[in-house]
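Okay, here's the structure, questions in a sec.
Moving on to subunit A:
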Amino acid sequence: MKEMIRLEGLVKSFGELQVLRGIDLTVEESEVVCLIGASGSGKSTLLRCLNFLEESSGGKIHIEGRQIDPKTDDLNKIREKVGMVFQHFNLFPHMTVLENVIEAPVRVKKVPKEQAVREAKALLDKVGLAEKADVYPGKLSGGQKQRVAIARALAMKPDIMLFDEATSALDPELVEEVLRTMRELAEEGMTMVVVTHEMNFAREVADTIVFLHGGSIIEKAPAEQFFTNPQAPETQNFLQTTVLR
Partner candidate 1 sequence: MLKRIKKMGGLWISAALIACTMTGCAQSERAEGGTGLLHDDEFVFTASGEFRPFSYLNDDLTMSGFDIEVGNAIAQELGVKPVAKRMKMVGLVEGVKNGRADAAVASLTINELRAKHVLFSTPYYYSGPQIFTRPDSPIQTTDDLQGKEIAVAKGTSYLDIAKRYTGNVKTYDSDITALQALADGRHDAVITDFVTGRTSIQEGIDVEERQLIERSEQAIVVPTDNPVLLKRINEALDKLRQDGTMKRISEKYFGEDITTKPE
Partner candidate 2 sequence: MTGIAHFFETFADSGGMLTRAMLLTLELAVVSILLGIVVGLLFALLKLSGWKSVAWISDVYIYLVRGTPLIVQIFILYFGLSGLFLIPDFWAASLALALHNGAYIAEIFRGSIQSIDKGQMEGATSLGMNRSLAMRRIILPQAFRRALPPLGNQFIIGLKDSSLAAFISMNELFNVATTLGSNNFDEMTYLLIVAVYYLILVGVLTLLVRAVERRMAVSER
């Protein structure tokens, strides 16, 4: 299998505070990895390091087999391959749904506009929002916004998708429509790294669960094994106190 992401001894500090203390992790093609852990465990920071929204303080990051040096590599080129979905959607409120989706392909990849529109409409159809193409994001529900955000990220045809607590800001009844979209994406073979609190989703969709605690990986295991037979005491403790949804 092709190796998509490999981290070696990744360290991240904010001033005195060390948030990631040497992370080693490999993600293979079509693998779905869920990062779980209590808040403050470093899982979101780890995700943000993967597309260089945060610059790591030490260690190595390989994307698709190549080590990335933030000083010399064009990070925007790498970000084209690594899509990201945020907790708060970060849709562009001054653009319609369609404009949101075609913005990056047209402006960054220089895809001809007609082609970009065609592809965007197909993506919106896929996430079930074809009829909302000409609506401004302000008119959408949270779940619809997040599905647009997923379509927007997919429009760049990334090889890897990162989800940073994509359902955490949603009303409970809207969570499922977003998870469904993510599940479909996983079934199509997208390589995904997902930070989530949705344990059922993790258990059902993830190939691998990575449990972070205090900036370190405490346990990494296949999903089923992780939930049925956690090894580390921190993991056991975490799973006991987390309500399974």
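Criterion applied: all candidates are chains of the complex that A comes from, given by their letters.
We take it that contacts are C-beta pairs under 8 Å (C-beta built on N, C-alpha and C of every residue); 3 or more make two chains touch, one makes a residue touch a chain; residues count from 1.
Only a predicted model underlies this, so the values are computations on that prediction, with no experimental measurement involved.
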*Check 1 or 2 against subunit A and report the one that touches it in the complex.*
2
*For subunit A, which residues are in contact with candidate 2 within the complex?*
51, 53, 76-77, 79-80, 82-84, 86, 88-94, 103-104, 107-109, 136, 138-139, 149, 152-153, 156
